[in-house]
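With one protein chain held back, the other chains of the complex are shown just where they sit.
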Amino acid sequence: MSEAPQPGGRAASAPIMGHESEPTLFEMSVPHRSAYQLRTTGVPATPLSELIPSDHLNAEVVPIAEVSERDLVAHFTRLSHRQFSVDLGMYPLGSCTMKYNPKFCDAIANDLGLNSVHPGAPASLSQGWLEIFVTLEQKLCAITGMSAATLQPAAGAAGELTGLLLMRAYHEANGDVRRRVLIPDSAHGTNPASVTLGGYEVTTIPSNDRGLVDLEKLKAALGPDVAGIMLTNPNTVGLFEEEIIEIAKAVHDVGGLLYYDGANLNAILGAVRPGDMGFDIVHMNLHKTFATPHGGGGPGAGPVAVSPRLVEFLPGPRAMKVDDGSFDWVTPPRSIGRVHGWHGNAVVLARALAYIDVHGGDGLTRVAQHAVLNANWLRHRLRDILPAAYDRVCMHECTLTASGLKAKFGIRGLDVAKALLEEGFHSPTVYFPLIVDEALMFEPTETESVQTLESLAKALERIVERAQDDPESLHRAPQSTPVSRVDEARAARQLLATADAVR
Amino acid sequence: MSEAPQPGGRAASAPIMGHESEPTLFEMSVPHRSAYQLRTTGVPATPLSELIPSDHLNAEVVPIAEVSERDLVAHFTRLSHRQFSVDLGMYPLGSCTMKYNPKFCDAIANDLGLNSVHPGAPASLSQGWLEIFVTLEQKLCAITGMSAATLQPAAGAAGELTGLLLMRAYHEANGDVRRRVLIPDSAHGTNPASVTLGGYEVTTIPSNDRGLVDLEKLKAALGPDVAGIMLTNPNTVGLFEEEIIEIAKAVHDVGGLLYYDGANLNAILGAVRPGDMGFDIVHMNLHKTFATPHGGGGPGAGPVAVSPRLVEFLPGPRAMKVDDGSFDWVTPPRSIGRVHGWHGNAVVLARALAYIDVHGGDGLTRVAQHAVLNANWLRHRLRDILPAAYDRVCMHECTLTASGLKAKFGIRGLDVAKALLEEGFHSPTVYFPLIVDEALMFEPTETESVQTLESLAKALERIVERAQDDPESLHRAPQSTPVSRVDEARAARQLLATADAVR
Amino acid sequence: MADYLPHTDEDVASMLEFLGMTSLDDLFAHIPASVRLAQGLDIDDGLSEPDVAAIFAGYTAANKAKTTAMTCFAGGGAYDHEVPPVVKALASRSEFVTAYTPYQPEVAQGVLQAIFEYQTLISRLSGLPIPNASLYDAATALVEALNMAHGATGRSKMVISSGIHPHWREVARTFAKGTGHEIVEVPLRNGVTDWSSVDATDAAAIVAAYPNYLGVLEDLSEAKALATTNDALFIVGADPVAAGVLKTAGQWGADVFVGEGQAFGTPLSFGGPYLGLFACTEAQVRRLPGRIVGETVDSSGRKAFVTTLRAREQDIRREKATSNVCTNQTLMAVTAAIQLGWLGTKGLREVATRCAQGAHYLFDEVLRINGVEAVSNQPFFREFAIRLPRSADVVISAMAENHVLAGLSAGAMCDGDDPSIESGVDRVLLVSVTERRTKDELDEYVRALREALQA
Partner (left out) sequence: MADYLPHTDEDVASMLEFLGMTSLDDLFAHIPASVRLAQGLDIDDGLSEPDVAAIFAGYTAANKAKTTAMTCFAGGGAYDHEVPPVVKALASRSEFVTAYTPYQPEVAQGVLQAIFEYQTLISRLSGLPIPNASLYDAATALVEALNMAHGATGRSKMVISSGIHPHWREVARTFAKGTGHEIVEVPLRNGVTDWSSVDATDAAAIVAAYPNYLGVLEDLSEAKALATTNDALFIVGADPVAAGVLKTAGQWGADVFVGEGQAFGTPLSFGGPYLGLFACTEAQVRRLPGRIVGETVDSSGRKAFVTTLRAREQDIRREKATSNVCTNQTLMAVTAAIQLGWLGTKGLREVATRCAQGAHYLFDEVLRINGVEAVSNQPFFREFAIRLPRSADVVISAMAENHVLAGLSAGAMCDGDDPSIESGVDRVLLVSVTERRTKDELDEYVRALREALQA
């Protein structure tokens, strides 16, 4: 049925009808066609040439795309039909906490009383926003066991770097120069990358055979030049660092600080708080734990909460309740300065507060309990076909391994992941963490029902049967998707990053 | 990959992933699961048994469905991926005017300032709504050349019946009893059905070989017992009744009235007005001409506009501007009474007004011009593979015939329609009007680009090639859709209208 | 110039050339010149969307009764229920909104299955096995039911309790002019239908309301008996929310159920689009008005849904069709399925219960105000009628000053006297309470009413 992409296009590109590629906006474009409508302003339409010197004006017209509103709608609606999403089905992507995001929070985000406020409006004219910030900060501190927080970081990685700069400011304030930050080998890539940008060197701590930080090796790596350690607990394998108290003591003993990577916070809400474990700095991924939909890659928010000794260094300005009971912007005395152009991803912050308010302390505790219950149920349900890398009680996610399938049938974790797409489920996280061979990391989250988990398990059983009966078909999977396996090597070999790149 | 429907379900039911059936809400239901959240009211929670006598209380619990919000969202999102729509692609369904509906009109419809008003609120508290009604009525009259209108009918058919009751009231007021209403054999089914409900007998007027009302046969059918005639012009074949003036005169000469079925109004906006053609009563399908999305079958709105002599009979109450400049409800002196429980499909009416305001008189005229241009371009483009039933200039739609394909390859219009689904286009209207053999009625509407029309033409060319090379494949079409041809006979043989029907 | 037309001038020129024409007018050349519109439409030129939005801002500002500005106690078949963001989000999916009637089931399973689920829910709430895919609204659904009764009995006498909403009865009278049905309206005494006062011989239908429009819960046994003895169809117009806790139409012995489905996810919308609910017994299936979706299989045996029993419908049966309905209210039916899915078994019961609790609390409170009396001493569900010492219209206007929409004036609804109300119709106020009303709002109502009566 295929033919050259047509300007105007056809729904054949939507999977409901077939599997053709959708033309790009530019292929659909026709000179002089337009969709925009602007209000009548009555402002004198003085020619630009009379307002701006010609040496600033662009001699050429920058081509955008020229499509009708109808074609614009058809194009993006068809593209949306070529996209999997949480709203379509289970998305058990480990470490990403792809829970269902309440539509109620969307309604909050779309409220003009919030999202039509200019960020430069004085505090007196944006009291509602400042109160949201102050309230959220207080609740995030209650959840993490910290005493204050900055809401500016736009994502987890931004939070990490902010945290490392706080670490640096703290040590420098003590006239104390330190060189290294410790990171377990199971850590997420943003951790080491942030360490470098924070001006520190990475020392990698190996995991032990239980998938946890090797305490002895950790102690061996410690010294007066260690600024701190970055950990996530539960760690990226989904296991709780049971020796956390010893780890904290050891790091603190050499004057180092503990940084908590909050990507896995969903596992411990109401059960244990980073502050109580001895952490000094905590970032949270609001887009994971507190239900901001991931938007195909963002936006998120990565607030950073700290223990008392770090509060004075927090980025500024911070929204605070002042004496007269109103809210105002205050910059901490020894602030490291702004880490965002304005106040952070404000609307994401408002969503998170709404989510926290609906759940309350009791609901958040249930969130963690059910998330952990689901992960363990799935781990146990799958034990015979996809064993866990470390077979014991896990937290909110379980890291399974396809190494057996690889050995027996030459089926790799990637093949299982792709075949799962045909079964109507998104793939788990594959090949992460790096310490597990053929890792398949499943994070069901608390919003999936046991019936859906059972359905996932059945799908995996069918895939394992295929591994025995017809391994070839798995290497070819997926076939029922809008496109089959894509040629990643070719994409990297000849970069075509725009429609204008020479082909 | 198929398995018994799972409560919880899987995205495999969404065409993006495959072609499995989606479980019903009831198959997904699990006892005690719930999604609803209600506000805290503080109202005393007196047991129902103390408020309402037990003989009124239902001893049994009526089962609805018990699903989580997450499963509710996944279910209906997956269902939406099993549904074609205008927003996905071209929908050239003749007689239905499936044009693109501006999202701006959705925004109007969703405005709480309009849709949160109770219909029983006094006029003094709903002046905005009354002004919308008065303004819309005036503009619809300007478009149709009539002097007043009722906005109550909820759809075209309701408008037809309302119009016939007006016809009846008019004749009765003249102490004049009439029995018959004339209808061309090409008329839409709602016309004769409405005539019966209006208490009249149908006399069918055959079309001539030009696809138009046979004037001589019409005259022969006329008599003093004829209450009137129902016509749509252009007619359902998409052709303009060129002898309309003679027809009008002949009907008026016997004291009959002319009813205009406005389903095809899109063709003549700004070009010719029913009033100027001699029509006395006009219904409009706002959901066709004035861009209310069809909602999978409704809602619509079918206002009825009339000439001066019928105004006093219009349904009441009508919104009117009164002396003090405010708006109030007024019931015409000899009103036939209400035809809707409240004021009609108010929000649909507001959409239509917004659509008319954006286009204006100039824009509406272009709408008709481009709709007619598109239909003629398509007719001409396809002439070699699917000839027009009547090969001359058509209006907003063209009726083609697959009789040639049937004769040569045994391919029926239905086969072509189904194959078109695989090509990413919705089917045209098939087997209507009844007077054309193997009718394929295409109405492109003005919002489709010529590139999309060309793309449709290419798809039809491919289908005609298949008719020659592999006719069997066409009888099996469509295959790439969520389901293939459905067994309609079986559905009718054993009616399963609910999930509870015994299977 | 603002519009949504894709064609550029170049497109138009080349398309005309393809047709061998030189101007767009050529396309209309075959229309008799004498009827052509010479000077164009007498409507202003188009405005841009933001300009039109500004005009509409004026309309919305003038709608003082919007619930964002007033607390709503008006009912009468239109209720201010909670519609959560999740229901709005799902019901506004453009695949549901911009699809046509599911004529091609292969690409319409989404709408078809949603309707099938809706039908199942309406069947359960009505207690009757054969639902349809929706009608315009409750009033027109009643008319279809009367037509069904005529078809079933061959008779034309329709005996209707005046407990049926006055507007529905008026609509029935309007359409009776075409069908020639005789509409007999049975008076209420103390808010209850006085069936003894009518002669039901040769009746095609006995029509009762549950609850009736004054809110009263009548015992329908007598009406059912009347239907049985005269072998007329028993038609019950019921509040579908009541079905969450009260007896269903089917349990009362109804042959046909009609009702207003607005309560299930559709905003007040100034009266439309709403949702006409309809369900009947197996015996009447061939006379069912409008569309019905049935389950079947596709050519490869997969479960599939399709509109069925099409032979009843206007496009096939033409003048002999069971009804003329074509476009219905599918989107509202889909919305109802979503809203009911959100409420679930427990939520619907909870909503119904809270409506009753709020209404009874308010009823007790307002009766404490002197001069205010109950129109009926009979049991009620979510709505009640009170007689005031002064005109209901005046009281409504006065209470509006306090941002309370006090209810509906019976006088305005019936315009003038009506067999449903023995006397002083203009002083009768219909008050309705939903699950959204807080105790503070109810207490404020009482305060505002007191004030309005003192003034």
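Before moving on, here are some points about what is shown:
Letters A, B and C mark the chains in the order given here, with residues in each chain numbered from 1 onward.
FYI, contacts are C-beta pairs under 8 Å (C-beta built on N, C-alpha and C of every residue); 3 or more make two chains touch, one makes a residue touch a chain.
Note that the coordinates shown come from a computational prediction; the quantities given were computed from them, not determined experimentally.
Interface note: of A:L161, A:L257, A:V311 or A:L386, the residue touching the hidden chain in the full complex is A:L161.
Only one of A:A221, A:V254 or A:V450 touches the absent chain when the whole complex is considered: A:V450.
On the side of chain C, the interface with the absent chain consists of residues 49-50, 82, 84-85, 89, 94, 436, using the contact rule stated above. For chain B, the residues touching the chain absent from view are 16-17, 30-33, 35, 37-40, 68-71, 73, 77, 102-104, 106-107.
Here is the rule we go by: only the chains that are shown with their structure count from here on.
At the far end from chain C, in terms of centres built from Cα atoms, lies A. Separating the CA-averaged centres of chain B and chain C is a span of 19 Å. Residue positions of chain A with contacts to 2 or more other chains are 16-17, 30, 33, 37, 68-71, 73, 77, 102-103. The residues of chain C that reach two or more other chains are 2, 4-6, 11, 47-49, 84, 86, 89, 94, 107, listed in rising order.
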